[in-house]
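Supplied in structure tokens, the structure appears directly below.
A single protein chain has been omitted from the complex, and every remaining protein chain is retained in its original position.
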Amino acid sequence: MDFPTIIQILDSAVRLMTPLLLACLAGLYSERSGVFDIGLEGKMLMAAFTSASIAFVTGSPWLGLLAGIGGAMLLSLIHGLASITFRGNQLISGVAINFLASGMTVLLGIKIFGLGGRTPALTGGGRFGEITLPFAETLRDVPLLGPIYADLISGHTILVYVAFLCVPLTWWVLFRTRFGLRLRAVGENPASVDTAGVSVTRLRFVAVIIAGVLCGLAGAYLATGLSAGFVKEMTAGRGFIALAALIFAKWRPVSALGATFLFGLLEAIANRYPNLDLGVITIPSMFMNALPYILTVIILAGFVGRAIPPRAGGEPYVKER
Amino acid sequence: MAAAAKQGGRPETAAPYAIELKRISKSFGPVQANKDIDLRVPRGTIHGIIGENGAGKSTLMSILYGFYKPDAGQILIDGQPITIADSQTAIRAGIGMVFQHFKLVQNFTVLENIILGAEDGALLRPSLSKARDVLKQLAQEYQLNVDPDETIDELSVGHQQRVEILKALYRQADILILDEPTGVLTPAEADHLFRILEGLKAEGKTIILITHKLREIMDITDNVSVMRRGQMVASVKTAETSPEELAELMVGRKVILNVEKAPAAPQAPVLEVRDLKLVDDEGVERLRGIGFDIRAGEILGIAGVSGNGQTQLLELLGGYPEKGATVSGSIRMNGQELDLTGTRSDARTRRERGIGHVPEDRQVEGLIMDFAAWENVAFGYHDQPEYQGGLLMDNARIKADAEKYFEDFDVRPRNTHLAARNFSGGNQQKIVVAREIERNPDLLLIGQPTRGVDIGAIEFIHRRIVELRDAGKAVLLVSVELDEILALSDRIAVMFDGRIMGERLPAETTTGELGLLMAGVTDTENHPASDGIPPEQNHVEDLPKEPR
Amino acid sequence: ALADPALIFDLGGKFDKSFNEAAFNGATRWVEETGGSYKELEMQSEAQREQALRRLAETGANPIVMTGFAFGDVLNKIAPDYPDTKFAIIDMVVDQPNVQSVVFTEEQGSYLAGVMAGMASETGVAGFIGGMDIPLIHKFECGYAQGFKATQPEGKVLINYTGTTPAAWNDPVKGGELAKAQISQGADVVYAAAGGTGIGVLQAVADAGKLGVGVDSNQNHLHPGQMLTSMVKRVDNAVYDAFVAGTDMVPGVKIMDLAADGVGVAIDENNADLVTAEMQAAVDEAKAKIASGEIAVHDYMTDNACPVE
Partner (left out) sequence: MDKMPKWADVILTPLISLVLAMAISALVILAIGESPTEALKTMVDGALGSSYGWGFTLYYTTNFIFTGLAVAVAYHASLFNIGGEGQAMLGGLGVALVALALPWPHWGIALPAAMIGAALFGALWALIPAWLQAKRGSHIVITTIMFNFIAAALLNYVLVNILRPVGSMDPASARFPEGAHLPSLADMAAGLGIEWGKNTPVNITFFIAMLACVLVWLLIWRTRLGYEIRAFGRSEPAARYAGINPVRIIVITMLISGALAGLMAINNVMGEAERLVLNAVEGAGFIGIAVALMGRNHPFGVFLAALLFGFLYQGGGELALWTSIPRELIVVIQALVILFTGALDNMVRMPLERIFLSMRKLGNG
């Protein structure tokens, strides 16, 4: 594997991990506050649809992005209503949201565009373009660092950089601000927050809404960054992978970066080597496709210990029975 | 009703009361926890509240603190009517509360817990550094020393409670509510706490103290109110009442406050423990070579400040040392060696060997809170032959036993189909004790038997323990309540830092001496610190000498 | 009265931008020309196949056309129950007296696409991206590879399959990523046989300024100037013919090969500039040779293997 190849694989990994990272951070906020969220998939899907639609109609990816955030947030609010206000089962609510999104997106798509659930392809200005960072070209020839800067770091859509900025930001919010302190507390022991005179409901809603925003970014990136429009079920299970990454990362932002990068990298490698020829046998494509998942299990079992979720996670806060 | 009319503790000063509750009512669904409660607490006094488990004490105080909203009634602070919608309001009104089940974030540091909800500014750093200074002052002022950077789960319950008190003080509470604060404290810790309370009182702060211990009431309260079945049945000046009267007011019948028991008639050793060592998964030595015997028909009391290995000892004897712990030594039960490791070392096997166990924490270990009471009655014994009907369990049989236990132990409410969590702690405890005692084990391990339990229940549970002993069974009693230890034990061993510091006979020792041992002060006279060989071994003939 | 024909789409749905859609177009053309009406159904579950076939047969629809090999087994089972109804199945051979089995020689069409790719490619590396790793798609892949190697013997064909779940047909993101991976390995012509995933592939290819090859329907319009061609599989003709023939549809195997214009490469205003004269010539030559049998394009299905690569 020569250097350029490595750069290309890493470059691909970055693109593949970005939606996972955003969704993973979304889940992090929600679950740190004690609200489990297996509806990441659905929220991303909805965001992908709304962003693609609006981006197509208005021709502006930014308006699309707003719409994406709006779409995801709508589902977040449903999740909040069910699992916070009405203390419903958070898992059921999440499942419902996934169904709702996969149905609604196509239904609306057919109704609006009549393309069997797809949105028309976005052309030119309708998508987020790739940003070339300053001096990328001039620095390209610098050995080692040049290509890393020019090919790996430069040349992604704005949302990629946003996603990566979200990691230190999340860390800072979580561990350096009042909000973060309360957020972590409400996920560990809501009664402690309640008796300290802070509203559990408000905190959790804020967290769930932030999750919506991040899922919105993720969905918009899928539909208006990576591809040019919405295709039904286009999230293709990424929400669940993000969930896995979240647990993998033990609900910590920086580890989340690592975990999602690992998933991205494994997939990129599998893409690059679709059927490894081991001389004796060539591994069939199916197994190369499954490789990321197999390795995940191995790594999980081998190197990652027990993951303890936020203590109050999944439990609605009930004072009076 | 008339009870409220009997306004004892009203002082002559016409000054408005720090707290005045008028006709407070609260029900949880069908349960009326508080009914038309009146309460007046003069400023600068310590006011005791007593009552049976489930009488409504915690609820009433939680209402005052804005944790629950009352269905009806009025609250006045310093004569001003106020609606306490949430704890925020209560805190602003200068009310602080130490809940019986602490409201701390386990994996937060002390400092973080202190500032939670009382941060100044959106950034943590400044708040933390400010809190650090304030904490220093408070610590000196009230001898409330805790390491601000420890995480809560590293702290003993006693220290956790300090954190709760500091939380209140940090918020400048001048009305302080403590719900069963001494339930988890050693006598020393308790005395320390009371000195603090006296200090606060001297500063003119008002204190409400919920407790099940009449001695504490008599010692430090100015007035005391008694609750029963959700109502306030009396409020009297402490000076004008007696423990007996209070007990009767509480329970509604005469209560014998001191255990009377015949002298023990010990026989052959049932349990022989030698050089027991346990190192937990963090590599901390929890047991450093414990050795003792318990003979049939005697109660060995183990005194000690909580966190000195008693829990590990009980769990190890009970057959479930914490995960990843390494253990060594020997345990003999009725002369038979018990496995310390492997599949035959589990709790199930221990029970087969005739060891019953009332765990220290009834809510986390002793019961499945969501199971119906009758199901809990089989817990741990669910695989006993008599509960099996072919492939299935014989639930009818279990229910029958449950009814019997409820009858024998007077568990209230007398409804075996309620979930365990809907019983008060006292009654929860009765269920556990009943389960273990009715099995009539050769050896009963019993930890903190009466923690948080009302005197009616305490009297009852104590009596049953003594009866078991008189039936020729062995009992290992672990308690942080010295009174309890002294009242029940035939022999007392004191644990400190994973060792047994020495053994005493109740008749021949004093709280003072025990207190010293509990603090790790080994005395020079003829009781050396145990090196794993029980002191009395030399005068117990029938003890098989082990090869060393 | 003359019975209405019926058309059943496979799970992909009629707007799969691919061969279900092609079938739909055929039906639509028939409607436009004859003004007739027909019944159409979309599957949503495996268990419904039999239900749909029987219900249509019982409601008197005739002929009944279905797209996709997945119907083969069921059709084989129920066709005898409706001897008076004519059935047509695409991509599968069902040996029943009242069934017409329409099979396409995808390898031949793909061969032509491969030839064009061979001539268009400057790097000598071509890419192929399939949906799921199943025999049908290997047919495309193998023909394409043969055509490419025929023009660039030293050339290389990169092959990727998107996934192993139904999502593999609807994952444009992964499709795009695979395309980028192949491009980064030098591919400058990429052929997508992956349904909805293909949309992402062709998009990524166009973004990178490389050439894409569409599949099934004529997809040249997706990225004018960036689509070398599309390997069209005239499912629309098959459906159209069946509908036109109506109840007189001839049972038996109907092979839609180059000769029958069943497969081919689309050349229209969208890719006219890309198709050089010699490219055109090469394609025509290959066509002729295949027709004459001089070139025998290997069919993956015969031995589950591909001679090249």
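Observations
Every chain is named by a letter (A, B and C) in the order it is written, and numbering of its residues begins at 1.
One rule holds for everything that comes next: contacts are C-beta pairs under 8 Å (C-beta built on N, C-alpha and C of every residue); 3 or more make two chains touch, one makes a residue touch a chain.
Quick caveat, the model's predicted, so the values are computed rather than measured.
Touched by the hidden chain within the whole complex are the displayed chains A, B, C.
Here the missing chain is touched by one residue of A:L91, A:I158 or A:V173, and it is A:L91.
The residue touching the chain not shown here, chosen from C:D4, C:E50 or C:D268, is C:E50.
Considering the full assembly, C:L136 is the residue among C:V65, C:A88, C:L136 or C:I183 that touches the omitted chain. Residue C:M92 is the one among C:M92, C:V173, C:V205 or C:C306 that touches the chain missing from this view.
The chain not shown here touches chain B at positions 29-31, 318-320, 343, 346-351, 357, 359, 364-371, 375, 378-380, 382-383, 388, 391-393, 395, 413, 415, 418, 422.
By the touch definition given at the top, chain A reaches the unshown chain through residues 78, 81-83, 86-93, 95-100, 102-104, 106-107, 110-111, 117, 232, 237, 240-241, 243-244, 247-248, 284, 286-287, 289-290, 293-294, 296-297, 300-301, 304-307. In the full complex, chain C touches the hidden chain at residues 11, 41-42, 44-48, 50-52, 54-55, 69-70, 72-73, 91-92, 132-136, 164-166, 301-302, 304.
Throughout what follows, only the chains that are shown with their structure count from here on.
Annotation: 76 Å between the Cα-based centres of chain B and chain C.
For the pair chain A and chain B, the distance between mean C-alpha positions equals 47 Å.
Chain A and chain C have centres, each the mean of its CA atoms, that are 35 Å apart.
In chain A, no position touches at least two other chains.
Residue positions of chain C touching 2 or more other chains: there are none. Here chain A touches chain B in the complex through residues 175-182, 184-185, 188-189, 191-199, 311, 319-321, going by the rule given at the top. Chain A contributes residues 8, 11-12, 15-16, 19, 115-118, 121, 222, 226-229, 231-234, 236-237, 267-268, 271-272, 274-275, 284-286, 289-290 to its touches with chain C in the complex. The touching residues of chain C, counted against chain A in their complex, run 13-17, 133, 158-165, 167, 170-178, 180-181, 184-185, 196, 199-200, 203, 222.
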